[in-house]
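What you see is part of a larger complex, with each chain still in position.
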């Protein structure tokens, strides 16, 4: 309420109480002022009450909520379902304009403010989590993969002759498709096995650059966060190569914001060499629903160029989710989540190690991967081809989600390219294994339950295998029907 | 509640009342059954109560809501803010998988069901609104422009040598950028002036095809819904040309679902010639927040190919919005909205006509445009260059949104291409004008207020112009400062 | 947002757009100003957006929402469930103080404002609906019956020797219990049959007064809204009697606000005689959830005395509901609902009349009852004692709610007093009948469905009765088991 309304209220309820109420309102306004002034994530999280008040304030600034508005255009922010209006806090106009997803909308001052503030708060968080020299970023309501595609499409205009993208192999479909969709030819560089870890083959990368010629290469497309035993790419060295050969460098930092190691790699890469943009998922890093990504970089002009490539207005939903989330956590709340994640990573490693040795397996030694862990499954593979995938299906049925089993020797063809040893990031990985990750938001209880159920599954599987071995071959064939999942789901499962 | 729980309830509350309650529940289940069975938009709308019950049911089927789930993956649908969880009805996993935006997610049976049903219900609506032979479609959480880009990127793989897109001119930035972003060269075909209308120059199109060679042309990119005095492209003839020369044809049907004429054009085009895909906006046709589009077509395989080009999972938010909206309206409710829109189109035309003649202007005769109307502004242009744009800014300030003024002779360069007479879809349009549209959701009150305010603005402007004319030239120059909007907003305004 | 924050916003989003947004905000503030200034129901309803903004503003004024509050009392408005906090808009402190339910709470300026405004808006509505000279009222979160009890308890302190309450009979349990609970002895005055109508026996009332002595009588307790064929009491005459003998007069106006006739009776009664307080239900008159009542009167001091009798703080929930409802309807919206109700009353009367004559029954002639109607059931009674109650149970099973069947000769003892012909408000009513009412919020569809189902039930029943008659007496006895409701529910049903 404005001061006039407070004064009127004093006539109804006693002056001193209303004044206290009005002071209390001011403390909410104060928080909003800081946000508007500094464009940074507040140190302490806001209460739901402040957040909703703020969103209400934004909404009344959009023309669809003007009390006296009349609309005769083709896009007036009309909403017919009140369920829908309500769940978007009546912020209907989305973000951006036809020319630029980061632009301001005349019809929607509130939504425009939301968009600008979100990008600004997110930039602050990228700085705080380790990429201190990041200069610009924006939230885009697309998957990480599609956002990478947008980056590649933008680079095309700068490098019209380029047709290749150099890509240290990572077995995740959308990364690969991001390049295919943009119309480029991925040049897959196999990883090197160092101990248990799979790491970037820098020599092979440089070799390819020389081979193909720098001008025919659109960019190097590297990856930080990934499933063990692969580890983040050697970003510093790749960035140096890119600088040396004057080749753009796009980093897929999918869920790397949650790890200080991944963020440090990016900061270092940009410092010593060249990184043009790095892309990260909203949902995997900020515990919001699937659907958004952040495109960030060190050169404001280039990041703006990307934002101007998106034709049309876009959904404000992912921006709204991440803004609500960061305001409610505050920078300190988010940091706390990250440090809990780190602690649980060590707890998970320890528990997996014990479990592995109890079953005659071992925890693979992958110290460079700060999030994902892998435990060998040699014993299962020895007995039966199907046992490894069956373990996956058993875990799925027992509500262990996210544990991923990787059998040996899978082949998969994606858009014409055949990957040998698919899922393992390598044609030559020596053993099958199971992945588990400590991602932001995980709890000790998650780990405890997972270990308990995994232990049970391994025991059950062992028993079944022994029975199968000691009986007729027919029974062994039937093994796969003993789970509650059909074979179809087994096939689908590993590609989660 | 299941039957066991109903039986238990009978011990607490009398049997006959509980039985009636359980019967009542069944009537909600019945509605859900019809939806699942037929995959069509229900004839009558559902109550909010049924919709929310249904969404709750979907949510409990997703793994993030399993009571006993433990997650050790990097993407577990965890949400830290309860405001965020609630506004998405706890449906967190988005839609699709890394390989295909229309695919089913093992972790999220409920979200997968939502995605499939939405696409199915939307397909039903496309059929009911006129494109009876449409075969397949899917909702994608991207702007219409970006969705067109995705179509073009998909076609690239079918036509690797093509570099041109033939495009009958329409002055809307995102349509143009959709082609640029995809990496193609738009071949702009100027429109022909027929009476007041701007229509497709079919000869010029065929000429260009012959000129460039069919195999170098990615596709023809045509448009239905547009601002008068441009009218929908001659789809039948274009489709026939495409068939004749074996060139793909992509239709931008941005807000055409709401018009039986636009839908009829597409149906006819596909019947007599070739249309590969047609793309429409969710927000403009279904009164939901900005952010989604529908990609539809007549060949299931091609539509699937497009859906497989989106790398990564995507936001379910636009799908959820349109599903809620269509379930709450029902097919009959949606039809009612469309017929109201049509009636108000005639009302708006009549009112504009009267107003125009009162001010010495006229309503342009554009019978082929079923949504947008234009009224000449010859009088203003005669007096001053600035007067036309000032009218736009005056309307904006008076909360008339969507009324668009188009001055003569504007030039605009977009991605290297210069448009003469920008905003008017033509280099030669003879008069400046003002647009108003009757789009779905418009009310009679909108029209009445708009006409009233427009009348006032025109009178005020006339008076100011007269004063300016009769006084020193300095005053005339200052004219633009008399409105409350700065010049910056005047410049921004026409590009709305 | 305050002006400082708007200024900061102008640095982020363009000045002119933010200014327009800030103007838009002012129009919401303007509505709130009118409410605070005048304390009246706004003529036009508010949008949900304004209502929620207002409630948010109230909530931040309560100490439980102060950002820096620390609480060391036993009642601090703490809420542990966010579902609960949210559904009360974080207004937790209830209304009133230990000494007075209408008092202001130091800890809760916002809730206090809510309470005061609700009472003020409701008072305005009572005036507008016909009791123009009402002086004071307050909302109390108790049933109408319990609110009457509170009035009687208050009167006790004014008339310590009184032990009787004179009460023209109305067969509704809670009215009777209201007197019993307050510790008084109801003096039941039987109604007179005039035509089909049951009306107040004024002579009997005066006789009782003389008989018992005015000072031994606490008050006359009269009723407006009631089930036909009873009609509203002769308030003018009763009020005159009360004035003459100096006896307080409390009117049960349960659902009478919706009828201009009932309100007129109260206005007239107060004008020509004496009415101390009149009590009405919130849910029945304002379409809100069950649980609140309004106690109103013509002497501010007496109404305050009642409000000071409620020991303790009380739920703000009914106040909040009625305030939201009246703000969203506006005075004009509420009036519209009332005039629709009236129209449907005539429609219902007509339909019932036709139906009655088709079944050899008749619509009872009760022109003084503006809400409830009755149709005779002579035919059913003639055939079987059970048939009338079975009709009730059949209607219940067929989801016709609120239709009430009244058999002949029922006896019921409540708190020691035996009512002959219970439910019919009379010991001598000549025929059984069925009630239907046109209450606020009823739709034409309700009437149509009711008539259709009632017609079917009567036909089915007639057929069953004919079969029963023509077969053995055993079958006739079993009749009652043919419905889906058990006998228990039959017995319960008539007391709805």
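As written, the chains take the letters A, B and C, and residue 1 is the first residue of each chain.
Assume contacts are C-beta pairs under 8 Å (C-beta built on N, C-alpha and C of every residue); 3 or more make two chains touch, one makes a residue touch a chain.
Quantities reported herein were computed from a predicted structural model and do not represent experimental measurements.
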Key: Given 3 visible subunits, total identical subunits the whole complex contains   = 4
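Simple rule for what comes next: only the chains that are shown with their structure count from here on.
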Remark   = Cα centre of chain B to Cα centre of chain C, whole Å, reads 48
Query = How big is the gap, in whole Å, between where the Cα atoms of chain A centre and where those of chain B centre?
reply = 29
Query = Per the centroid of Cα atoms for each chain, what is the distance between chain A and chain C, given in Å?
reply = 56
Ask   = What are the residues of chain C that contact at least two other chains?
value = 14, 17, 20, 82
Message = Going by the contact rule set out above, which residues of chain C touch chain B in the complex?
response = 14-17, 19-20, 82, 396-397, 399, 484-486, 488-489, 492
Ask   = In their shared complex, at which residues does chain C touch chain A?
value = 1-2, 4-5, 8-9, 11-14, 17-18, 20-22, 24-29, 31-33, 36-37, 39, 47-50, 52-53, 56-57, 59-63, 65-68, 82, 86, 90, 104-106, 109-110, 112-113, 116-117
Message = Can you tell me which positions in chain A touch chain B when the two form their complex?
response = 48, 51-52, 63, 66, 68-84, 87-88, 91-95, 97-99, 106-107, 141-146, 148-150, 153, 156-157, 172-178, 180-183, 225, 254-255, 281, 283-284, 286-292, 309-318, 321, 324-325, 328-329, 337, 348, 371-372, 396, 399-404, 414, 436-442, 445-450, 453, 489, 492-493, 495-496
